[in-house]
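Of the protein chains in this complex, all but one are displayed in their positions.
So, chain A:
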Amino acid sequence: MDLEKTQQLILQTEAAAHKIFVTRDELVALDFKRQKTREAFRALKNDTLPGEKAWMTLSIGNIFVKTRASKAQNLLEREMKEIDQEISDGRNKLKEQVKHLRDLEGKPELKGFDLKPITNEAEVIMQALFK
């Protein structure tokens, strides 16, 4: 009975840890996507003439489509926003998972872990204090 319980706990812990790895890999992949989208956006902005057409892939697969550069730019811009959102969601998810794992491991909660940052006026205080 006790053995079974222990086994169950270990399994849960391992699974939670594995989930963290998955999320972290996802975040890296997302950041990769973000950088590439940004590069593409910059390239379109700098290297094409207005009205020129450009090749681009669709995000669903390996289909190349020739569209107007300005339209491609808009699409990329929208995608960048989506990726940013996804990354911040992923980071929040990661936090939850780390919290869950520490809970399973019986470790105390990280202090100040799920605080939100303060902007502007507090930043001035911080800078004054820690310079």
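Simple rule for what comes next: contacts are C-beta pairs under 8 Å (C-beta built on N, C-alpha and C of every residue); 3 or more make two chains touch, one makes a residue touch a chain; residues count from 1.
Keep in mind that, in the parts below, contacts and distances are computed from a predicted model.
Chemist: Assuming one chain is omitted from the figure, identify its UniProt name from "Anaphase-promoting complex subunit 2", "Mitochondrial import inner membrane translocase subunit", "RuvB-like helicase" or "EKC/KEOPS complex subunit BUD32".
Modeler: "RuvB-like helicase"
Chemist: Among A:L9, A:V22, A:V65 or A:I118, which one is in touch with the chain left out?
Modeler: Reading the full complex, the residue touching the unseen chain is A:I118.
Chemist: Have a look at A:Q35, A:T57 or A:N74 and name the one touching the chain we're not showing.
Modeler: Among A:Q35, A:T57 or A:N74, only A:Q35 touches the chain that is not shown.
Chemist: Residue by residue, what part of chain A touches the chain that was omitted?
Modeler: Its contact residues with the unshown chain are 24, 27-28, 30-32, 34-36, 38-39, 42, 46, 91, 111-112, 114-118, 122-123, 125-126, 128-130.
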